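Excluded from the complex is one protein chain; the other protein chains are retained at their positions.
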Amino acid sequence: MSILAGKKVIIMGDRDGIPGPAIAECANSAGADVVFVTTECFV
Amino acid sequence: MPVVKGVGYSLIHAPNILYHNGTTQTSERKKNPQSEYLAKLANHLRSYETALAYAPNQVYIGNIGMDELRSIPRPWYSSPVAKADRFGPYGEIMPEDEFYGLIKIADSFDLVRLEAEFSAAVKAKLARHRYLGNELIKRLSDGKELAQIQKLVDDQGAEGLFIAGRLVGCVRSAHEIDENLSAHVMLENLVTKASSLLPLFYLLTTAGAKPADIDYIIECSEEACGDMNQRGGGNFAKAIGELAGLVNASGSDVRGFCAGPVHAILQAASLVKSGVFKNVAVVGGGSAAKLGMNGKDHVNKNLPVLEDMLGTFALLIAADDGFNPVIRLDVVGKHNIGTGSSPQQVMTALVAEPAAKLNLKLGDIDHFSAEMQNPEITEPAGAGNVPEANYKMIAALAVMAGEIARGEILQFVEKHGLIGFAPTQGHIPSGVPALGYFRDQILAGRAKTCMLIGKGSLFLGRMTNLFDGLSLVIDKNPGLKPAETGISRDAVRQLIAEALRDMAQNLKRG
Partner (left out) sequence: MDLQNQARIKELTEQYGGENIVMLLGGAEPESASIAAETVTVGDPTFAGPLAGVSLGLKVYHVVEPEIKAEFDPKVYEEQVAMMEMVLDVDNLVAEVAKMRQEGSK
């Protein structure tokens, strides 16, 4: 069963890892409904 | 082509500003005044001597080379440097008491009050400083009674200035209700203004320039000065230039989160290349807000709180002298609005595209400077080794381009990367701290092409989710062609010799 399709997805990216918007592109490609995107910055 | 004619780098040890004004601490005090963190924090602050002997700080002012840092065992806080010195070829590490004096010197609106005895003691120390002339020392007026200062802090919301927990002065608010002129903001802005003076003075010496030679100043620190009608109105640049006696300069402020300084250098170089100005100073002062930013993690892991340094720099971007390293404006790497935010899109735009335009492989670039954060600060906070991650990304680009094999990533990182040594002051680590090293390596013939990379987290301003980045190629100066100068090669040599002699004399005078 699909994990993402049709789900509400919350994304927490990392400036020095994978940033939020890049993950959002992936999630959208899996048919998820992205409801919140943010990116953390430790520096 | 515009050249990097000189550099200045200085640090200020500021544990009391960290304790009282760093945003991690002020937030905690508001939300959770009884917190364990605040109770433990004082025991994790470093003395000036300890901060002075901390190897990354000595690298910052040029007393220790990059290669030497590589050989000093980590943790660096357990490996104090034996020959630690306050002064280095790029600048100095100033203690906090003297810095309070400098804040008073930078105060143009009588907002700063220092206690009388403290003020006199600091004045005596600063009067011996090699770059602070009488005109500046005179601004350190007689101090006030402690009771009066205490009253300002207790009753009128002034921000206290402390040494070892003892109140020695304060910064008053500049307006009754305007948050942009509150005591807290005025302190942050005065820290930025005052700290900018240090690298600027060292810069003038290393570049062999006189204050009157500077045509324009671009300031690129973290803060914004203004009032409620124009929050980021500016202009730190002229405020700093005024104090430093740059009487022939105008200026303005440039911001872009941590990428700000590279934007500033690009603009400075463009102004020089276009012939609008001959000498443009780029200056960035320290950030009080970021002091102790990751302090909770440092205290939790029983480490010293290492973010106790205000970082500053100043650069002179000048017309081509046929000698100093050049800034290549024909191949600027930039993160465009349409570039995308994934690391490979960002790094392709910043690194691979400019290299390709120069017909260079990534491995042809001797050194990269991208986000030079000291890993000893970021690793305990869960942010990893930021410079190393950047170098791995560049190496990964080289793998994708078929330039190296996947198994050679670490070798590439070792050969082209640098060890992070900069304090996590936002704009400070972003490429710029290694420009002095680049300049030295290129002038000594040990490197030919280096790349400076700035990256900025624009999303922190909550106006866009976009990322930002900018890169500049710094190259060995090919020398002036006779047509560009109207004079012969020998005459150029003669001019360089004279310039070096002048510089040596300036240094002696200093």
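Order of writing sets the chain letters: A and B. Residues in each chain are counted from 1.
The rule we apply is simple: contacts are C-beta pairs under 8 Å (C-beta built on N, C-alpha and C of every residue); 3 or more make two chains touch, one makes a residue touch a chain.
None of these values were measured; they are calculated from a predicted model.
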Touching partners, among the displayed chains, of the absent chain: A, B
Candidates B:G382, B:G461 or B:P478 - the one touching the absent chain: B:G382
Touching residues on chain A - with respect to the absent chain: 2-5, 7-14, 16-20, 22-23, 25-27, 29-30, 32, 35-36, 38-40, 42
Interface with the unshown chain - residue positions in chain B: 31-32, 296, 340, 342-345, 347, 382-384, 389, 392-393, 395-397, 399-400, 406, 409
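We take it that only the chains that are shown with their structure count from here on.
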Of chain B, residues touching chain A in the complex: 258, 294, 340-343, 371, 373, 378, 381-384, 386, 389, 424, 426, 429, 457, 459-460, 465, 467
Residue numbers on chain A that touch chain B, as the complex places them: 15-16, 18-22, 25, 37-39, 41-43
